[in-house]
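Missing here is one protein chain; the remaining ones are kept as they sit in the complex.
Right after this comes subunit A.
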Amino acid sequence: MEKMDLIIASSSIAEAGVGCWDLDSGAEQLRYKSCASTPHGLTCVGQRFIASSQLREPSATSGSVLYWSWIKPQAAVKSFPSEPIKPFVSNSVGTYIVGGGQSGDIYLWEVETGRLIKKWHAHYRAVTCLVFSSDDSLLISGSEDGCVRVWSLITVCDDYESQRASHLYEYSLTEHTLCVTDIVIGQGGYNAIIISASEDRTCKVWSLSHGRLLRNIVFPSVIDAIVLDPAEHVFYAGSRDGNIYIAALSAESSSSSSYGKHILSSLYDHSKAVTCLAYSIEGNLLLSGSEDGMVRIWDPRTLNIVRMFKHGKGPVNNILVVRRPNFLTLGAFSNSHGSSRRHGSLLPPPLEKYVNMDKDANKMGVIRLPTACNILPNVPFNSSHILDEHVKLVEQQGSSAANEMEVERLKLENRKAMHMVQQWKKMYGNLHEFCVNEFLKGDDKGNID
């Protein structure tokens, strides 16, 4: 089978742009120009195009978000949100984009129209990372104030609900003492685990269902990036001392590790600080980006480097592993391939700056992007608790309807029974008459005899 994964990496220095390599062959693809992305600020929207929020001066009054289509190196669409956006992610199908602002606000845009659906004050200080849960129903945000918050997008968008409650978030996890640097969430719907890394040199493992701290792991250095092993046995933590530590989750951990409790071993390649990590499930490879501008690819089983890409001089601060869009698989970007041109260049409008209040209420439906990938996007899962709520609702409604039906049925039965009673009465009357007649006849006969 043909390997489909592409690596996309960006840097905080604009000249390096966005690098793009084939994971299997190592061949460099098109390089997208002039991108100084923020940490956690690069995303691939529904495999259709690349988007990134740009580093701005802290004093800047507006942010900047750029879109690149797959086939053109120049940024195609530029938007300027009302403040510098730091982390920037889209959900897995690419319907929504979420950005976290310098002031602690979170912005939720609809991709296809560029409409700013919701903006809410989420943190006291700048948002540093944003992650969607595996079913896209929850959003987890980390902030400079050391706080990790879990948001249910349904609650957030529900105006009625959000006005009633004293707070919007589901959980506010406030154990970190310094800026949160990275967050990952595991599989398993509502029973997943969240891992957050912080500048206080710790990673904390939380339970999503209880909002409770499960484990606290202290590292020898600040952890800037974490990524989960697909089986969730361990997680990899890229630190500022250049090591990638392997920390135990469900794996057995001996207490006598040289690095500290729960830390099993480390990957080291004399590099500078590790700034970002990614995991390719298809190739079972670990990818790390470093301060020295290199992207290293590791085999997590042997702990050896498999391949290295030179991204540029500046520090790499984002790596993504994405599935290759199908129009890119057929050779190069041939102009003759009409559909590729159409697919590639069709970009949605820029993101709006403000929430537009006087939009038509009836235009609230979700607008999905035309699919640009070679596999049909999976139907989004609803998380179990929403399903439960639905089921309960249906049950409640259903039971009242059923009651009515039951009443109808009973009425019908009653009518039938009444009918039957009538018939029996009639029959009894007939019989009685018959008997009396017979008796009288007999008497008559006797009299005659």
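General observations
Just so we're on the same page, contacts are C-beta pairs under 8 Å (C-beta built on N, C-alpha and C of every residue); 3 or more make two chains touch, one makes a residue touch a chain; residues count from 1.
In the analysis below, contacts and distances are computed from a predicted model.
Selecting from "Cytochrome c oxidase assembly factor 6", "Actin-related protein 2/3 complex subunit 5", "Pre-rRNA-processing protein Ipi1 N-terminal domain-containing protein" or "Cystatin LXN-type domain-containing protein", the unshown chain of this assembly corresponds to "Pre-rRNA-processing protein Ipi1 N-terminal domain-containing protein" (UniProt protein name). Note that of A:156, A:205 or A:351, the residue touching the chain absent from this view is A:205. From the options A:5, A:291 or A:352, the residue with contact to the unseen chain in the full assembly is A:291.
Note that of A:111, A:184, A:222 or A:263, the residue touching the chain absent from this view is A:222.
Among the residues A:164, A:270 or A:301, only A:164 touches the chain that is left out of the figure.
What subunit A contributes to its contact with the hidden chain is residues 58, 103-104, 121, 124-125, 144-147, 164-167, 172, 174, 177-179, 193, 199-201, 205, 212-216, 222, 240, 249-250, 261, 272-273, 291.
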